[in-house]
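This is the structure, below, for whatever I ask next.
The complex appears here minus one protein chain, its other protein chains still in place.
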Amino acid sequence: MTQILELHDIHTFIGQYHILQGVSFTVPVGSITALLGRNGAGKTTTLKTIMGLTPPRIGEIRFEGRRINGMRPFEIASLGIGFVPEHRAIFRDLTVEENLKIAERKKGDYVRKQEMIFSLFPDLKRLINLRGANLSGGQQQMLAIARALVADNRLLLIDEPSEGLAPVVIEGLIGAIRHLAADSTVVLVEQNFLVASQLAEYYVIIEEGRSVQSGRMQELVNDKAAIHRYLGAA
Amino acid sequence: MTTSGSSFVQRYRIALLTLLALVLLPFVIGLFEGASPFEVWSNQSGMSRFIQGLAIEIFILALYALSYDLIFGFTGLLSFGHSMFFAVGAYLTGIALKSFGLNLWQTFGILMLAALAQALLFGIVLPRVKGITFALVTLGLSSVFHIVVMSRELGDYTGADVGLQGVIIPDFISPATERLRLYFVTLTILVVFYLIYRRFVDSPLGRVCKAIRENEGRAQMLGYNTFLFKLAALILSSLTAAIAGALHTIYQPIVSPDIAGLGFTVTALLMILIGGVGTLHGALAGAAIFRLLDFGLRRYLGESASFVNGAIYVLIVLFLPYGIVGTWQLKASLSIAHMRQGWQRLLEMVGVNVERRASRE
Partner (left out) sequence: MEQIPAIMRKNLVLIITLAVMLVLFVAAASGMSWQDFVITLLRGLAVGALTFLVASGFSLIFGLLDVLNLAHGTLFMVGAYIGWTVYVRPDTFVDILTPLALIISGFTLGDVWRLLAQRVPQSGLWRRVLPWVAIVPGVLIGFGVMRGYPVASWSLENYAESPVTFSFLASQGQRVIPAPATFGDGSPLIAFGGLILASMLIAFGLTLLRQSDIHTAAHVSWRHVVPFAGLIAGGLVVFTVNEPLTAWLFALDTNWLFLIAVLAAVLSGMGLGALMESTLIRPLYVRPIYQLMLTLGLSAIGIEIVRAIWGRPEFTMPKPALFAGSGEGCPAESLWLALQNSCSTMLFQGGRIRIYNEIFIPLVGLIVLIAVWLLLRRTRLGMIIRAGVQDREMVEALGINVRRVFTMVFALGVGLAALGGVLAAPSIGLSNTMGESFLLNALIALAIGGLTSYPGAAIGSLLVGMLQQFIIKYGQIGIAIPLTGIVFKPSPPLVPASTILLMVIILLILPNGLLGRKE
């Protein structure tokens, strides 16, 4: 199976702090991969490092076989990587429509993808002229994901999609993310192990800035010892 | 904390050497001119006397820069009204000595009260405004003070836009007759305040201040009433700046309203940026560099000095990212890290796997 994303021994510093101290994993094309680990283990930093927002000091990142570290974030994004940050960082001052339009990389992206996006998130169509600040948490999360779909992205990095959302909303979200994985590859950071185990085929556990274990999700679900050791949950 | 004498000397050897050099400076300069230490002692020598004057100015600026470093560098309060702290000290000293004929100790008492009052004034606005807004409000407060000092209505006391002149300094500390004594008094005050600041910064109190600078929300969550800590820093800073202002009046005998303006706050900012923010000794180095640079440029370039001055600041900003002292410290620690890395690489080259060896141990 070909790998769409490869990380090899990534070290990232934020200021003087050595946050990632050796993260290596690969992501197969068309899969959903979950990054797991405790709070502060470095999962979010891993995603930001892939995007070039916190560039790695040592190591190599390849996207579709091409080395991308050292590139600027906008260049990395332009290769076809969509980023859905934590805390639903949509643009509060922009309307829903503007939030989607700003993500265009080619003229007409938004018009082309409109139908697909609104079939996935029918709520957004109704709210199209509302300002981002006036949306509920769940709506914001949907908008954040929808925004990553406007341009043709072959890889989506999604950070904590279920954080702070009601169970009903999470359910809808799981459906939507599954649907996405039909066309593109997804890398997901998820605190909620239940959600992660429902969604992902593969997992990577990050512990204190290092990738310590990875494999198929099915195997991890049965490996109670590892779950307890790394995730602190039963 | 108990340290043996020799390690104390070793630890602070640069500071002690600097202090020794400053104590000897007037006499050494005197010797160059052929004046014996006794002549220097009795204030006769020309060049030494001149250098003493320059040094006194640097000490005063250093005191002022220290006080700004405490609230900006350590507590993270960006105040654009710091010149008021200094100017209140300077004007009050001048007015108390000149118009009310008070003696130095009474003046000092009033000064302390005034310094406390103005710190409290800044303290009132502290909980309301943060960040750049605090900077603007403090700029506003100090500008109002500046305008008041400049106004004709108070001209009898402050000298309006001409400045306060004709202050009679008590003989025993007069810059005209007892300059060497003033030199040592200023130096002593600077050293004492530096030690107080060192102690403050390293104390639990100072550590909370640093925590506030890094992340005020977290400091609050840890249960600290951050307002009180910021107020404490403000009060200490205000006292220091007021004393610097008083020394300024004593040394200059003329108080120009310029020292109440925004420009003088910028001077404080420049000094600590040149030296290195949040390092204390950076403030001292910054003050010396600032004054000497200004003096030298004005002497040799005259009119176009501020052009070169501006260019030098731009170059410092671009090429010495953390100020002179800060960058030097960083470079030193980095070069140690590089040395370690190089050592490790060397070991690897000769076939010793450092990691494996470490794990075995």
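Each chain carries a letter (A and B) given by its place in the written order, and its residues are counted from 1.
Here, a contact is a pair of C-beta atoms (placed from the backbone, for glycine too) under 8 Å apart; a residue touches a chain by one contact, two chains touch by 3 or more.
Because the structure is a prediction, the values reported are computed rather than measured.
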Task: Among A:37, A:85 or A:138, residue touching the chain not depicted - done: A:85
Task: Residue in contact with the excluded chain [from A:10, A:35, A:61 or A:103] - done: A:103
Open item on the list: I'm checking contacts with the chain that's been left out. Which of B:16, B:117 or B:147 qualifies?
Closed with: B:147
- [ ] Could you tell me which of A:7, A:36 or A:51 touches the chain that is not displayed?
- [x] A:51
Task: Absent-chain contact - pick from B:88, B:182, B:255 or B:270 - done: B:270
- [ ] State which residues belonging to subunit B touch the missing partner chain.
- [x] 78, 125, 128-130, 132-133, 136-137, 139-141, 143-144, 147, 150-153, 266, 269-270, 273, 277, 304, 306-307, 309-314, 316-318, 321-322
TODO: Would you write out the residues of subunit A that touch the absent chain, in ascending order?
DONE: 51, 53, 70-75, 77-78, 83, 85, 89, 91-94, 98, 101-103, 105, 147, 151
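Keep in mind that, in the parts below, only the chains that are shown with their structure count from here on.
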- [ ] Report, in whole Å, the distance between the mean C-alpha point of subunit A and the mean C-alpha point of subunit B.
- [x] 49
